[in-house]
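The complex appears here without one of its protein chains, the remainder shown in place.
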Amino acid sequence: MLFVPGNNPGMIRDAHIYGSDSIMFDLEDSVAITEKDAARFLVYNALTKLHYGKKELVVRINDLSSGLGIADLEAIVRAQPDVIRLPKTDSAKDVIECEREIERIEREAGIPVGKTGMMAAIESANGVLNAKEIAFASKRLIGIALGAEDYVTDLKTTRSPEGIELMFARGMIVNAAKAAGIMALDTVYSDVNNEEGFVAEATMIRKMGFDGKSVINPRQIAPLHAVFTPSEKDLTKARAIMDAIAEANARGSGVASLKGKMIDKPVVARAQYLLEMAERAKTITVEEI
Amino acid sequence: MFDFDSIPHIKEVSACHGAYKEENIAEKNLTSFDERQQTSKKVLPSLEEAIKRVGLKDGMTISFHHHFRNGDYVINMVMDVIAKMGFKHLTLAASSLTDCHWPLIDHIKNGVIDHIETSGLRGKLGDAVSHGLMDFPVIFRSHGGRAAAIETGELHIDVAFLGAPSCDPYGNANGYNRDSEEGSCCGSLGYAKLDALYADKCIIITDHLVSFPNTPFGIPESQVDYVVKVDNIGDPNGIMSGATRYTKNPKELLIAQYATNAIVASGYFKDNFSMQMGSGGASLAVARYLREKMVEQDIKCRFALGGITGQIVQMHEEGLVKKILDVQSFDLIAANSVKNNRFHQQIDASYYASYVNKGAAVNQLDFVILSALEVDTDFNVNVMTGSDGVIRGAVGGHPDTAAGASMTIVVCPLLRGRIPTICSKVNTICTPGKTVDVVVTDQGIAVNPARPELYERFVAAGLPVTTIEKLRDRAERIAGTPEPIQYTDKIVGVLMYRDNSVIDVIRQVKD
Partner (left out) sequence: MDIKKTGVAGTMESSDIIVRIEPKETEGIELELESAVMQQYGKQIERVIRETLGELGVTRAYVNAVDKGALDCTVAARTSAAAYRAAESSDYVWKEVRI
């Protein structure tokens, strides 16, 4: 997910060319308080007039307590991005309140109720503890995300290259998301010139079970995809597993085996997931750019 | 003793100047070598004196090189002296001209210069020409086309004024200074070499007069009539930057990544390949990405040609690029490499790109990476006129390398600001689409339909391939269809293709 500052026309225009799976237009932290209205017009017009192909479009609004969130929703829900990202989510109540506003605007605008997806960013110690309730708070939620900058401030610490300070939050968030059957998204890596550190962190969070990561610079997209793309060795194995299953099914047998070992259900699920991921990562077509 | 006339067939022997006569031997010079070079008759005290001695006349053709780029003092310095001496109606045939040459505007207005031949024009001068400064249209030639015109004598140079960072009292001139690290340095003297060879008279202008012999030299004393020492031939910072830096612009990096993947998939990326790269942001990044692929796949480049950057030199020093053929050094690392690396060879413009000589290096290229201001749906490329129709570019070696290379790749963003780079018709054709094989943009790669095998290979490699029409449509969908630029009927520039046939004209822009 590529972060794009909501008041930067050049970046908004080019956001789709870099091969990210989704684009997040930001009305929150990257926009100066005096430019909130201007950014809202810009993102609204971009969503309604520019072509972003098959990209998943996300807009990060200001939180409702800031007094700007509702105004953001009035504009953005009508522009119909795929997902609205709610920042600074501390509890299930924040999600429910936001959902209520979205639903009201959907009704007013004649948009099918429930069409607008949601994503909640957890950015405080309290929010991390409430991760499970947040993850289960709305059917609209497609995922929850960690917002590390505010979170470490809340913990009264700072971010380290190893990310030891985020261990608990990451574990909690990924676990809550998986329990609710939604995606877990990791936070940004702000040192854009340190590709090695970025790859190390991406490798770790993939291993932890995260489904993706936010990036602040297009240069981070290719290395991130490289981390999340399954290796040829794993794919060969996955294909062999799926072949064995297909063969067993053809025989009418419920039990499949590979190289003399029985294939368990979770093994099949993992193989399937791997192949799906590989399919998604395969080729960039011009239509997608 | 012999009787000259009795020697059989002696009248039929050519290069035989009669019988030897002792009185024909000149007096020997008995001074020491050092005293002799202090008093070399070639070294003249001033430009004015040199101009008098070479016999410059009204209406003659004078030439300059562009190795000092935007730091050049030589052209303005020489033209001021020529103007002061009262000469008129000259033809100025430079290998190229740039922003810093705007003072030529006055010399044109005052009738000192009637006619200009060059590879490019920029800045105020380009603007003035585009607004109708001259009656005689500027003749734009490619580097190869100019070299050919000089070789065939069609472009006859009466006097060449060639700046050189070092020269000895007999005229051995060089693009760097071997005796000290001070002063300016331009590396290869590729474009000056040919002018020195063919001009009737050749004057070297230097700020470093060094002891004979200034070897290895770019220009030999046998081609030099006079040497003039001046305080400064140029601004070292304008002549070249320390090192051409890698871009951090994500769009340029993306284009470079696509271009690199296209090269790797093209079938031309194999051991002993040959290449030429430009100095633009995307082009330089291609060098970096390609280097990674070369290391990864253990593939070496036989030679790199053309304008040479520090990136190519680095690959040479790592053993990845075996030989460098350098007509123009783009940065200080490249310039120093000409001086220090045995297989970094300076070559002249003819060797580089002429179509009439017995062999030009462009014809040995596997691929070349070129830039573009505009590319149209026939793959024609404009590198000369900006989006407002004003002259602000140079043909350079663009058409020469495009014609010579097996695969010509043009890299450019789909849009510059709001202006589509891919359009229905370029403002000015510099390189014909027939010689352009691949266009790489940030929003897809277009392959010339004449190269279906490249298209197949790119598709198989999973590259984002599309058609040039779709790229144009996409650009216009984003930016809207631009209204055409308004021109008057007056022709202010003539574009010569590399065979010196007229490929296009530039008209005066309407205000």
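Note that the chains take the letters A and B in the order they are written out, and that residue 1 is the start of every chain.
To be clear about the criterion, a residue touches a chain if its C-beta (ideal position, glycine included) is under 8 Å from a C-beta of that chain, and two chains touch if they have at least 3 such contacts.
Owing to the predicted nature of the structure, the values given are computational and were not obtained by experimental measurement.
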{"item": "Residue, one of A:R13, A:R104 or A:H225, that touches the chain absent here", "value": "A:R13"}
{"item": "Residue, one of A:L2, A:I17, A:V31 or A:A46, that touches the chain absent here", "value": "A:A46"}
{"item": "Residue numbers in subunit A that touch the chain omitted from display", "value": "7-10, 13, 37-38, 41-42, 44-50, 71, 74-75, 78-80, 109-111"}
{"item": "Contact footprint on subunit B, counting only the chain that is left out", "value": "387-389, 417-419, 478-480, 482-483, 485-486"}
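As a convention for this text, only the chains that are shown with their structure count from here on.
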{"item": "Subunit A-subunit B separation of Cα centroids, rounded to whole Å", "value": "51"}
{"item": "Subunit A partner contacts - residues on subunit B that touch it in the complex", "value": "248, 250-251, 253-254, 257, 442-444, 462, 464-466, 470, 477-478"}
{"item": "Subunit B partner contacts - residues on subunit A that touch it in the complex", "value": "13-14, 17-18, 50-51, 217-219, 222, 282-286, 289"}
